[in-house]
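The next block holds one structure in the form of structure tokens; read it before the comments.
One protein chain is absent from this view; the other protein chains keep their places.
A and B are the chain letters, set down in written order, and residue numbers restart from 1 in every chain.
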Amino acid sequence: MDISKYIELVFTDYTLRTITLGTAILGAITGMLGSFAVLRKQSLLGDAISHAALPGIAIAFLITGAKDTNTLLIGALVSGLIGTFWIKNIVTKTHLKSDTALGLILSVFFGFGMLLLTFIQKQPNANQAGLDKYLFGQAATLVESDVWMMAIVTGICLMVMLTFWKEFKILLFDADYTKTLGFNTKTIDILITVFIVLAIVLGLQTVGVVLMSAMLLAPAAAARQWTNSLAKMVFLAAVFGAFSGVFGTAISASQNNLSTGPVIVLVASVFVGFSFIFSPSRGLLFKQIRVIKNRRDLELHKTLAFMYHIAETHENTSHPHKIKLLNNFHGYTKSTLQKLVDKNYVKINGSMWSLTETGFETAANLYTKQETEDE
Amino acid sequence: MRNESKEDIKPSTASERVFAVKVDDLTVAYNYKPVLWDIDLEIPEGVLMAIVGPNGAGKSTLIKSILGILKPIAGSVTIYGKPYEKQRRLVAYVPQKGSVDWDFPTTALDVVMMGTYGSLGWIKRPGQKEKKASLEALEKVGMLPFKNRQISQLSGGQQQRIFLARALVQNASIYFMDEPFQGVDATTEIAIINILKELRRAGKTVIVVHHDLQTVPEYFDWVTFLNVKKIATGPVKDIFNDDNLTKTYGINYQVSIQE
Partner (left out) sequence: MNSAQLEIQIIASLVAIACAIPGTFLVLRKMAMISDAISHAILPGIVIGFFITQDLNSPVLILLAALTGIITVVLVEYIQKTGLVKEDTAIGLVFPALFSIGVIMIAKNANDVHLDVDAVLLGELAFAPFDRLLIGGTDVGPKSLWVVGSILLITITLLILFFKELKVSTFDKGLTASLGFSPAVIHYGLMSVSSVTTVGAFDAVGAILVVALMIAPAASAYLLTTDLKKMLILAISFGVFSAIFGYWVAHCLDASIAGSITTILGVVFLLVYLFAPSKGIIAVMYREKQQRTEVSLLTFLLHLKNHDEVEERHVNHLYEHINWQKVRAKSVLDLAQKNNMIHMDNQVVSLTKKGDEFTSKAINYIITNEDAQIEDMKDDFFLFRG
């Protein structure tokens, strides 16, 4: 199936429309909440939570024998929350650091989950369980009720976020200060954490436990590069997330035996790479260009400052001096001199140069500016 | 509640007068490590006070426990005779500059506006009134031209001024500041101290955790020496002497800094 045919199908085919809508909503909510996770420096917590959710899915299946998504996801939610709680407890009560606690819970819960999964596979009713899809995600298994579920959770989440926007923002920036203003920071904190866990659990079916954390981080990390406003960042992250979801699903659906998770993550990673390089204000490309330009400006300014010192000694600041004098100066080249002439800072007459009035003023300003900056 | 019985007695004599901040028997400990022991402190209204002491003396801890950021194991704090929780609106706080992530996606004006959140309470959004107040505060600290700058693009001194503006906008009676001169340029230091002096002239009380002993006599009129215990507190001209400095900083404190 090629892409154009796929796009046509999205509008005509019911199943495809459901899946596309589902991944778009999922991308939006994870991007949105991921912004909070990234700004709270809890990037890797998502990774731990999603892995920790696996045994919950398996246990929910073992207990109820149901393959109903919502039941399994409640199991995931419970074990994800237990994992989160345990991580916090390890960090506060022992001298183990957060990275150890994260890695430990992540791998141990996942290992336990795999033990249960392989155990379930040996059971007689295992074939219908389809629990494998929770490893790397299978968007194709999304049905309308799943999408409704996502939409409702996203709606609630959006409402809460808009209501408590001010509180979220100030807590993310400066928690201690928030406390002194009389806000109950614990409540806000729990609210944010619960929503992040919810978003992760929602994504397990589509993206899978192994790669879910990237869905939280990548859109947010990309969005951060394009704006300096929290509101715009959250919005952009939601857009990037939604696009990653839709593109990823489209690509994986048009290929054979490709799980959606890895493809969505790869699309999101492309967004990140592009943003890192090409963002106008923070991107590496423009930063490099600015560095080069600054270095050139600096050389020019240094030469001008040097000329200024010579010109200063003379009563008439536009008095001509020999070009030879400049040869003692380290940063001087013929091209810098030519540039200064182009800028109308300097006049050249044969082997003599003189500062113009604008040149003298600019140099004088530079000099005082430099002095205040040095302080 | 316990303090309400006290309140019924009108402050008549000088010893009964109501202090801007009164700390009683405050004790704070992190696990084994005792940080503050049995601190009694009375700060009269309208002073510009420095808290000085060596590293690890508990200066920031004192401020944070007064403000309820840290939970003390014993003691009580009253602001103008009432428990701190009831008087929050009267208090503004300028945390250490390094305590926040300056790469946070927000502008200078936005940060200053956060100072209005306390009086707004839950859910309500800041409006025109709050914005106007924030712009005025920015103007006061000389940062109006930078109002739309992303905060990471400001110098250390400018960031500190933004923090000060955020506290100013709270329009409080008592200001607590944690090392506001840390890592700022000389111009900013002068600008900040001028604003603090102006606050004092307006009858506000300003409490500053301070590092640079040289500038204490010049900047402040009141001082508290702290090293786990309170060593001394009072007017700079009376108690800022070698004796107290030695008691605070240790036996071998040699530098005489009084002119």
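Descriptive notes on the structure:
Here is the rule we use: contacts are C-beta pairs under 8 Å (C-beta built on N, C-alpha and C of every residue); 3 or more make two chains touch, one makes a residue touch a chain.
Just so we're clear, the structure is a prediction, and the values are computed from it rather than from any experiment.
Remark: the omitted chain is touched by one listed residue; of A:69, A:138 or A:213 this is A:213. Interface note: of A:71, A:141, A:254 or A:269, the residue touching the hidden chain in the full complex is A:269. Only one of A:16, A:81, A:135 or A:340 touches the chain withheld from this view, namely A:135. For chain B, the residues touching the chain absent from view are 2, 24-25, 27, 29, 31-34, 37-38, 40, 56, 72-76, 101, 103, 227-229. Taking the whole complex into account, chain A touches the unshown chain at residues 38, 41, 43-44, 46-47, 51, 89-90, 93-97, 99-104, 106-119, 122, 135-136, 210-211, 213-214, 217-218, 221, 224-225, 255, 257-259, 261-263, 265-266, 269, 272, 276, 282, 284.
Following the convention adopted for this analysis, only the chains that are shown with their structure count from here on.
A straight line joining the Cα centres of chain A and chain B is 36 Å long.
Residues 39, 41, 163-167, 169-170, 172-174, 176-183, 224, 227-230, 232-233, 372, 375 of chain A are the ones touching chain B in the complex. Against chain A, the residues of chain B that register as touching in their complex are 64, 67-69, 88, 91, 93, 95, 99-101, 104-107, 110-111, 114, 117-118, 120-126, 150, 166, 185-187.
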